[in-house]
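Every protein chain of the complex appears in place save one, which is left out.
Let's turn to chain A:
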């Protein structure tokens, strides 16, 4: 009786199902994911919020007057004491749709700009992550699989890129392209385009992805199933796509949230330095920059986007850790240089 039961085929879960089940039990990771999704949803609702609030977050409205508790209040308040020096933007009204977080030095609604800024920050970080993963994976696959001179050339190129401090390289590339854009043959990117920060951030992080991928591919290249495929005469591109790529997929998935967090930080830094997103467009970095001149009177203008960056990056990192534990518990993938 017992032997009959043992002989019955058991329905086993696949590795993906196991991984996601494990991830689902990781409360910290799931909470982080929820926080991040809320931020994403809020940011994607930016156009709707601006329409509902009847505000243009990109136009100077220094002479605007709003109603607060039935009273007319100028968005830019002139000092009336003493010499009457300077104008101070209105502070938070804590009323959604009516300068909830107050105004910046151009009289623009900070809440609306925060949402639009988040949208740009997320789009740039997301697109740069995809860019990095595509080109980093490609470089890692080619270098690791073909070896020899191909590996040597690609690895040295990556070493050169790796040798520059990330922010220095990003700042240098941004300064070179900020005023004139990029024009290479038929490819032309205007100076104000979001594609510029996307490409710049994407390029500087390629070695971060390419090097560990190359290492994994090198190991897989000498595994029995790959050697068998080679001996059977399977073409290289097919081995790369069918045998090697699926084996590095989990690593790539783990990279997504971690790279996204890094890219958000880099984008914010570049925009803070005026070499990322260009005014009047917003990103969390540009809003912090705008708020820097108001730290004394309206600190929330700089603090709120700073907080948004911190929460988003933390959520992505915690979720990324959980994802790595779930998908590849033995993985040593860590971003950074040591």
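Just so we're on the same page, a contact is a pair of C-beta atoms (placed from the backbone, for glycine too) under 8 Å apart; a residue touches a chain by one contact, two chains touch by 3 or more; residues count from 1.
Convention: contacts and distances are computed from a predicted model.
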"Solute-binding protein family 5 domain-containing protein", "NADPH-dependent glutamate synthase beta chain", "Ring-1,2-phenylacetyl-CoA epoxidase subunit PaaA" or "Ribulose bisphosphate carboxylase large chain" - which is the UniProt name of the missing chain: "Solute-binding protein family 5 domain-containing protein"
Contact with the hidden chain (one of A:92, A:280 or A:306): A:280
Contacting the left-out chain in the complete assembly, out of A:40, A:62 or A:169: A:62
Residues of chain A in contact with the chain not shown: 58-60, 62-63, 76, 78-79, 81-88, 105-106, 175, 178-180, 191-192, 274, 278-280, 292-298
